[in-house]
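Just passing along the structure, written as structure tokens.
For this view, one protein chain was removed and the others were kept in their places.
By letter and in written order, the chains are A, B and C; residue numbering begins at 1 in each of them.
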Amino acid sequence: MQVSILGATGYAGVELLRILHNHPEVDIAYLTSEGSTGKKISDIYGHLRGIYDQVLISIDNIEKIAAASDFIFICLPHGHAMQVGKALENTKTRIIDLGADYRFADTATYEEWYKVKHIHKNTARVYGLAELHRQEIKTAKIIGNAGCYPTASILALAPLVKQHLIDPSTIIIDAKSGASGAGRSAVVANQLPELYDNFKAYGVASHRHTPEIEQELSSLVGKNVILNFTPHLLPMARGILSTCYAKLLPGVTAEKVDDAFNQLYASEFFIRLLGRGAYPTTKNVRGSNYCDIGWQVDKRTGRVIVLSAIDNLVKGAAGQAVQNFNIACGFDEKTGLSMTPMYP
Amino acid sequence: MQVSILGATGYAGVELLRILHNHPEVDIAYLTSEGSTGKKISDIYGHLRGIYDQVLISIDNIEKIAAASDFIFICLPHGHAMQVGKALENTKTRIIDLGADYRFADTATYEEWYKVKHIHKNTARVYGLAELHRQEIKTAKIIGNAGCYPTASILALAPLVKQHLIDPSTIIIDAKSGASGAGRSAVVANQLPELYDNFKAYGVASHRHTPEIEQELSSLVGKNVILNFTPHLLPMARGILSTCYAKLLPGVTAEKVDDAFNQLYASEFFIRLLGRGAYPTTKNVRGSNYCDIGWQVDKRTGRVIVLSAIDNLVKGAAGQAVQNFNIACGFDEKTGLSMTPMYP
Amino acid sequence: MQVSILGATGYAGVELLRILHNHPEVDIAYLTSEGSTGKKISDIYGHLRGIYDQVLISIDNIEKIAAASDFIFICLPHGHAMQVGKALENTKTRIIDLGADYRFADTATYEEWYKVKHIHKNTARVYGLAELHRQEIKTAKIIGNAGCYPTASILALAPLVKQHLIDPSTIIIDAKSGASGAGRSAVVANQLPELYDNFKAYGVASHRHTPEIEQELSSLVGKNVILNFTPHLLPMARGILSTCYAKLLPGVTAEKVDDAFNQLYASEFFIRLLGRGAYPTTKNVRGSNYCDIGWQVDKRTGRVIVLSAIDNLVKGAAGQAVQNFNIACGFDEKTGLSMTPMYP
Partner (left out) sequence: MQVSILGATGYAGVELLRILHNHPEVDIAYLTSEGSTGKKISDIYGHLRGIYDQVLISIDNIEKIAAASDFIFICLPHGHAMQVGKALENTKTRIIDLGADYRFADTATYEEWYKVKHIHKNTARVYGLAELHRQEIKTAKIIGNAGCYPTASILALAPLVKQHLIDPSTIIIDAKSGASGAGRSAVVANQLPELYDNFKAYGVASHRHTPEIEQELSSLVGKNVILNFTPHLLPMARGILSTCYAKLLPGVTAEKVDDAFNQLYASEFFIRLLGRGAYPTTKNVRGSNYCDIGWQVDKRTGRVIVLSAIDNLVKGAAGQAVQNFNIACGFDEKTGLSMTPMYP
């Protein structure tokens, strides 16, 4: 398969390269970057030296890129992918967008939260979270790769929502992410002296990943879910831990909770259920495509607490994209994704 | 004032020394340590070299220590302070226990959560959180210094609970702490390679600070509060951020929420209200006795989210102890506590 | 004393404020910032809220500032202080420049390494390292505060150079600094994901602190010293450790080495000698004005290895500036500088 990456010099872009390097079915056609056109990618990222020394081109060459590519991974800020999607409408090239442009079934929601007009509304797109949408991904032309926080949060809550074990109106998601999630642009607030040995929340009651989580949980439960989602910034580079709370519906036992997880995820390779009373850590999944999940039932309060951990750049971005790509191509879903987490 | 510290070689003990060094009214009488008796404290902690080179003695000398001390700060694991308290019952020496032994009005709660028998039940004690118990602290013989997580969490929620603006049965506290909170003993799980670049929850639905928070909030609202408290371990040494959620009662506006904070804390020096829509960071209070508080009202869900940040070793331990000590002695509450936070 | 800070919103500027807050003889007259004129400094740095809420003005007001200030601390990039110095030539206002403009006795050296023309050459200036230049500082109009790396390195080597115990041509200084040394401007290379969990050298054989170290050591030994200085960037915010190597001259014993340190620094409050075989750590001096020094003599190679640790923002910048200020004002040198290091 010939694949190209638009926006290859972001963290998701180079993580894709790390993963694809061990994918036996993939050749890299083109890599784009507007800020570093004409340079080798290994000039920007020294860790790629001798592995990928390809010269970066501009996205202006999109036609040439599309002609040479079976698949295009888009790692651009929101607003750009829909332009690419529209431009390639009549080509055979398939698209996996790691941004938000194609994540929403209802583009009005996208427009409301992202404050931009969607220019490619009436086209089929699939929400790129394999554990919930595997069938549709197989034949999709455009896949809107699930966001990082949503991946961790939806996977944590899906079994309980789907089995109607919790009251969806009581869902609270308190999530924490490493700073690579903020991307690579130069901002004073993300300088090491500012973030190191520091911890804070941001986007309280207003983060754009909220409607994405609500869309998927609403779809699972069959009614409109409104929830609280609070992201925080960890003083580290990679990893997301999502701590989710909800009231159990009357009569729901801890065993029923256990069953819900075991049933939904029994055959999911990338989901590791730690069980009730065991809790995930970000380091246990670092560098891998796993999502580790543990939970507890609090009899005092009648709540269930579900914790999930992913590497935001792998299962939360590039790894998930490759998982979706594998499904879309008919490859074994694990191809190129058999990395053991890196510990310590 | 002559003061002594029992268990001076823990992190809270040496933080007390750091603070007391700039307290004009304090002389250190004795420092105890069972593991390092006979050594200088600066042999254990090089940062104290030339500042405190006092020799550590054993707690076996408690009578001599008490005779020489107006105040004793106890920085020992729970279960020890009540023995000291009992032994000094008929002395004039006053006690501030940084552990849990004297935090509970109902010692049955203590016994249930700490799994030890309380041997000093029928004695007066005050919960050492000045913002809520200033009057009682003034004359207390025994002060049970508030815990680190409880300090951050109670201060965040007290105005809303006291003014009956939230439904107490909906309270969820998602808290995160630096690793110094786990103390200084050698444990594989706390080695740097294990905790660094890592994040995890622990004590889910079972942490001992839960009943302490519930005691204070119950007392404020006038009925029994049961809540969820989930602690997490940050990959850093100091700092607690507490993210608190609750449903607003019908008709409660954002302005009423603002008013509640402004009223309760208007004259509190150590509480800095950032206001609605502004959020605290742990680094902004590092090394200081401040508790920074910000909040948001989410109209979509009808919840209020309150965030508070403290330095767990200062306002969460040693600084709070000195604040209580100042009140108990009739000194200006800020004496020795005018440190500007250390940033970056 | 009325003091003003030019460039108050850099890390050295706010560290000055942290220290001066506890200085009984100081009032802040003006704070300048070109990027944030009109804002409160506590809007830029939340840790200062309620402590310093002063409005920032532009350096364009330099005449008004000078008229109101006994002392001006300059925390601007090199090239600016000499303009201020020249403009205030005929005023009574004294200057402590935390940059490089006034560190060199020979301005040709400055011009060669800093690639700018010096516009204020023929004026008296003192190298602001109190342990070596205390007398001259007392009456100086312009003090060129010693650089961070030079402070750690010069203090480590001064006793051996002064006593002619080492061959100066064999000096190698391998130094490591936290990232706050790079300042606060937004640079991709200093974003947390780039620096965190990472370590690297920079400025190899070309760093501008080299001639500053050479100037002082040359002056001590009475001949021209040329040496190697290699800075590295630690994945943390504060702290410098300098590891210095040199060949002992024939016949120099370990005891003579010990004596040299003890003699030169016997009455220096801010220098803590750990002795032979004991080594400093950056955390043991964090937040304080101490310079901790330890050393070893390697009989196998005939070399002495000296290690020194400072907080780059305190003894390496703001603390040293206040120490110089105290000397210049005739105050006790320790005034405002009695902070115990913050550990852990």
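The rule is simple: contacts are C-beta pairs under 8 Å (C-beta built on N, C-alpha and C of every residue); 3 or more make two chains touch, one makes a residue touch a chain.
Everything quoted here is computed from the prediction, not taken from an experiment.
Remark: the absent chain touches shown chains A, B, C in the intact complex.
The chain omitted from view is touched by exactly one of B:I19, B:I96, B:M236 or B:A317, namely B:M236. Annotation: of B:D97, B:D197, B:D298 or B:D311, B:D197 touches the absent chain (contact as defined above). Listed residues C:A100, C:L241 or C:C291: the one in touch with the omitted chain is C:L241.
Remark: the omitted chain is touched by one listed residue; of A:G46, A:G251 or A:G330 this is A:G46. The chain not shown here touches chain C at positions 170, 172, 174, 176, 193-194, 196-202, 204-205, 226-228, 230, 232, 234-239, 241, 243, 245, 277, 279-283, 286, 296-298, 300-301, 303, 305, 307, 309, 344.
The missing chain lies against chain B, touching residues 11, 178-180, 184-188, 190-197, 235-237. Interface with the hidden chain, as seen from chain A, comprises residues 11, 14, 17-18, 21-22, 45-51, 180, 196-197, 237-238, 272, 274, 280-281, 283-288, 292, 338-344.
FYI, only the chains that are shown with their structure count from here on.
Shared residue numbers account for over half of those found at the interface formed by chain B and chain C, and the copies are therefore classed as meeting with the same residues. Chain centres here are Cα averages; for chain A and chain C they lie 46 Å apart. Note: centroid distance chain B to chain C, computed from Cα atoms, is 36 Å.
For chain A, the set of residues that touch two or more other chains comprises 193-194, 196-197, 235-237.
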